[in-house]
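The complex appears here minus one protein chain, its other protein chains still in place.
Up next is chain A:
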Amino acid sequence: MLDNENAFVAFDRVQKSYDGETLVVKDLNLAMPKGEFLTMLGPSGSGKTTCLMMLAGFETATHGDITLDGISINNIPPHKRGIGMVFQNYALFPHMTVAENLSFPLEVRKMGKSEREEKVKRALDMVQMGSFAGRRPAQLSGGQQQRIALARALVFEPELVLMDEPLGALDKQLRETLQFEITNLAHDLGITTVYVTHDQTEALTMSDRVAVFDDGRIQQLAPPDELYEKPQNSFVAQFIGENNTLEGVVQEIQGETCIVKLDSGDIIDAVPVNVSAVGDRTKVSIRPERVEFKRDRLHADAHTLKAEVLEFIYMGDIFRTRLRVAGTDEFVIKTRNAPDQARLKPGEMIEIGWLPQDCRALDA
């Protein structure tokens, strides 16, 4: 784990309040190494954008210290921080052409004309917008504007780039293309990136690490796979991907496994994550694609549950089946659409099970 001393960007016990009564950001600690692509993910109002604004310098931290490359930037005005930023609505200056927009950060840095033109051209080529230099932002499509905004944030070669939900206004296909382009650019140029989004797919596909925000705190800070497969608490488990939740009480803890008695009386195996003692209430989380129902694939020594098929949904690449399990009607399993895959029918009674390590006993 990186400590704040040699991190490139660090938040040290940062708090933020707008009204002096409630904290929007509560005790934020975060350390980023150089070159990392970090995404702040969370529902709206979770404090992620506030964090970004504090880093950019548009909001001041009520308490705590933010450092950039080892220097505290609390008292440095935004224009001296040298941080590139891409805004949600692009914020391209409508009265300037694309080239003028890109030239702006270089002009305010008193760069010579020929150098400016060269850098603008290089930045435009980088986002494949070389032929649009003379256009006005209003004459560009959303995706093109996004590319220009990105080029503008990179043209003055900042070491840190902040992106505030930059793809929110684009359609799905364009979003996916641009996700790919942004990550590639960031890695190729070796820039440190802080990316804010509420779209978890975006977060998972783009980032080196994801910080899941809720209620003004980072709930979990981990690489995408760890975040998905090993959520640290029930909020993260719920927020990232699809998730089945069963509620119960811990009956027995044996090192890496525990036994949970569900409210329906059924017994299941799980990994104790957020439970410490027998008798704790817990929410057990199982990913839909980790649930098995074929007899030959159920584990002999694990507990199984009886389930009734309620609904079978054909989704093309996968089948989504809704089951009634242990008193809940919202239990979902996903199976791959393979030639030998069974298509369950509503009303069918099956038996389901999973590997104990796929089932995590989290906080209630």
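Brief remarks on what is shown
Rule of thumb we're sticking to: contacts are C-beta pairs under 8 Å (C-beta built on N, C-alpha and C of every residue); 3 or more make two chains touch, one makes a residue touch a chain; residues count from 1.
In the analysis below, contacts and distances are computed from a predicted model.
Of the candidates "L-serine deaminase", "Putative oxidoreductase with iron-sulfur subunit", "ABC transporter permease" or "Glutamyl-tRNA(Gln) amidotransferase subunit A", the chain left out of this view carries the UniProt protein name "ABC transporter permease". The chain not shown here is touched by just one of A:M54, A:I83 or A:L323, and that residue is A:I83. The hidden chain makes contact, of the residues A:A91, A:L189 or A:L298, with A:A91.
Residues touching the missing chain, restricted to chain A, are 56-58, 77-85, 87-89, 91, 93-95, 104-105, 108-109, 152-153, 156, 162 (touch as defined at the top).
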